[in-house]
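After the structure tokens below, expect a handful of questions from me.
Note that one protein chain is taken out, while the other chains of the complex remain in position.
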Amino acid sequence: MAKILMKGNEAIAEAAIRAGCEAYFGYPITPQTEILEYMSRQMVELGRTFLQAESELAAINMVYGAACAGSRVMTSTSSQGFSLMQEGISYIVCSEVPAVVINVMRGGPGLGNIQPSQGDYFQMTKGGGHGDYHVIVLAPATLQEAIDLTILAFDLADKYRSVVTIIADGMIGQIMEPVELPEIEPPQRPDQPWALTGAKGRERNIITSLYLGGPNLEEVNLRLQKTLDEIKANEVRYAEHMLEGAEIVVVAYGTAGRIAQTAVKEAREEGIPAGLFRPITMFPFPYARLDEVAKSVEHLLVFELSAGQMLEDVRLATRDRLPIHFYGKMGGVVPSPAEVLTEIEKIASP
Amino acid sequence: MERKAVFANPEALTDDLTHYCPGCTHGIVHRLIAEVIDELEIREITIGIAPVGCAVLAYNYFNLDFAEAAHGRAPAMATGLKRVQPDKVVFTYQGDGDLAAIGTAEIVHAASRGENITAIFINNAIYGMTGGQMAPTTLPGQVTTSTPFGRDVKLAGYPLRVAELIATTSGAAYVVRRMVTKPATIASAKKAIKLAFQAQRAELGFSLVEILSSCPTNWGLSPLEALEWVEESMAAYYPLGDYKVIDEVKSLR
Amino acid sequence: MERPVVVFAGPFGSGKTETAINYALQLAEEGQSVTLVDLDVVTTYLRVREVEERLREKGLKVITPHDLGDIDLPAITPQIWGALGGQNGRVVVDMGGSGPGARSMGQFSSHLKKVGYAMNLVINPYRPFTTTVEGIEKAGREIADSSRLQLTALVSNPHLMGETTLEVIDEGHLVVQEASGRLGLPIAFLCVRADLVQEVAERYGAPILPLNRYLLAPWER
Partner (left out) sequence: MARGTILIDEDRCKGCELCTTVCPFDLVHIANHFNAKGYRPSTLVDPQGKCTGCTLCARMCPDVAIIVYREGA
């Protein structure tokens, strides 16, 4: 397989196409617009559905519609747009239809800026919209991983009949790296007897998120929770670097994970026993494995491009049994590995 | 002599009795849509989208594949459904709050794109579901629970004329306003709904049938008085008529 | 290539910015007075403006839409008109990617025709849409149409970032050479990562521009 040099946004778009994405609906917002632009050419050339919606609200509801028809469907956006999509995501989850949503995060709150950020962690992993739900959240740190996780996202969406998101930040969207694009057979998808394809030769299908009366809605919620339990049992993913003999373990994901990896390597070169634990599924968060890792180390250093959002999950995982340090940058500021190394050094020799 | 049923429940309706108040014209419009679907023999390829509003449970009454949209988003959802299966017939059923307030952007852009779907727009000048508040289509001076002194246009703005607005979009193929107050106006409304679906079948673009409807409960009128109010007051502000009929649709008549 | 204005154009991600920076620095080292113009209104990160201080220290004049800060507003600063007058030495322009990025150049088209310009199409044959001669031809046509400028040469920039090997350069440059023949455009130079220049130098006829990377991902800094 020949390597090709791709930009993160392009890589995600191309991966979706190869995963058999049949329909894309989106709205331009920096720094993910290249996904929309890539789709506007490639999907049309392949005879698939592409439509630029009038807003993120419309885009997610177009996704909802196409998902009801049983199509493999995706949208992509950045933070502010992701906020607007919360309503639709809540409906899609409750309706139990599969969809993929990419969020290439930028600075917030408010209009913020277009620089890379990880400020949407809470919104993405804790539900985001109204009601009791979570969506699967996959965090790539390299472009190859972005490709692999995008493909996985479609399969997981099908498997659990729910929304699967990619949590990327602007840097992942904008950098370029050599990647390998897998050749994929047409996707093996589960049967979709629930899809709205016209009531021909069968009873009519209804897709709704309206369940009047307490017991009905409770039943749906219990089923959604059961699905979440399955997801928690089956889909936890993470990466570990230099954990062997590590006394200070940095916990970071996405671009921060990438920066931390360089910092950890440099720390090791200085003789500091540092390691990296990088969650790949932010939901389900790798609580158990992180707890296990924490048992044999002295300190954790949580590093995020936010005020400390994943930090709460790290504290939950370890129940504050060991010192948990935090280093975060907000508002689109991206620290260098040297700055993270300084934090590690501070812990090593206070 | 043998006797034969000449008028009965259309196949495209279920046997369920609706939750609508006595005399509410939602029921008439539901039946008209179902009759048209039966006549065009498209029941097995038609997908409906229910709104938020009194018709939120419409999917219980149509014997069709149906989806329930978020408030105002039915045209976007219909767009998604239709784009991935262009051979199906997709329609939205929306009230004035859903279509003309929270979902104004979605309906305008679906029309403007010439999205090949049909919108059935129920205008009863009030928010029924939430208990009789002002709608974008509430008439000047009309008393509602949120305009207790009558709609003061200086304060609350003017009612929105949807058919006229949508008719200005280039993508709209067929945009008309009807009412369902008498057998004759009902027959005319049915013809319009049929033409709207036919236009979609012929891939001519977006179609919208606005139907002036009654809300006896929230208007505080008997069902018969309510129909009189539709004819006298509503039709005066919202004139019945054909607001846009492109030539290709005319030739379907 | 003694024309006063040298433009680097190309599809998204073909390496225009790094090429323009390295080329401008090379001219500056030769003792020429050089202004580097950041005319990229489409790229959001990793732009000239992020390293402009460093470049000034190395003796370049740099014009960027800096006053606007990190906002995605495609605005052109008035200084660009002054620079493109060409009276103050050489001007190197980093143009935005593909057709949309090239469009902003259109407004300077008639002006540039008067002062004289070189328009280099930077090609990396490892980018998705320029792996073939047909793809390169299409990209070139789109950029020429959008910018309303004539392409005068190709710049061959075959690489896979850190994974670039001699084979990668060989195979990629071959595609660009073929495109050069097909389009009737000379290859102005071949870009090669500085540490590989020695090994590559003897293999090709085209002049070589050694590339030092200025725009790095945060974890490479």
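All chains are identified by letter, namely A, B and C, in their written order; residue positions are counted from 1 within each chain.
As a working rule, contacts are C-beta pairs under 8 Å (C-beta built on N, C-alpha and C of every residue); 3 or more make two chains touch, one makes a residue touch a chain.
Keep in mind that what you see is a predicted model, and the values were worked out from it rather than measured.
J.: What shown chains does the left-out chain touch?
T.: Computed over the complete complex, the missing chain touches B.
J.: Out of B:G27, B:G150 or B:G171, which residue would touch the omitted chain in the full complex?
T.: Candidates B:G27, B:G150 or B:G171; residue touching the omitted chain: B:G27.
J.: Out of B:V89, B:A110 or B:I186, which residue would touch the omitted chain in the full complex?
T.: Candidates B:V89, B:A110 or B:I186; residue touching the omitted chain: B:I186.
J.: Could you pull out which residues of subunit B are in touch with the chain that's been left out?
T.: Per the touch rule, subunit B residues meeting the hidden chain are 1-10, 13, 17-18, 20-28, 31, 182-183, 186-187, 216, 222-224, 227.
Basically, only the chains that are shown with their structure count from here on.
J.: Quick check: how many Å separate the C-alpha centres of subunit A and subunit C?
T.: 34
J.: Let me have the rounded angstrom distance from the C-alpha centre of subunit A over to the C-alpha centre of subunit B, please.
T.: Roughly 40 Å, centre to centre.
J.: Whole-Å distance, subunit B centre to subunit C centre, using C-alpha means?
T.: Going by mean C-alpha positions, subunit B sits 57 Å from subunit C.
J.: Give the list of subunit A residues in touch with subunit B in this complex.
T.: Per the stated touch rule, the residues are 22-23, 25, 49, 51, 53-55, 57-59, 61-69, 71, 73, 87-88, 91, 95, 196-201, 204-210.
J.: Quick check on the complex: what are the subunit A residues that touch subunit C?
T.: Touch residues, subunit A against subunit C: 3-7, 10, 14, 30-31, 34, 113-116, 170-171, 174-178, 255, 258-259, 261-262, 332, 334-338.
J.: In the complex of these two chains, what residues of subunit B are touching subunit A?
T.: Residues 43-47, 49-50, 56-57, 59, 62-70, 73, 76-85, 88, 105-106, 109.
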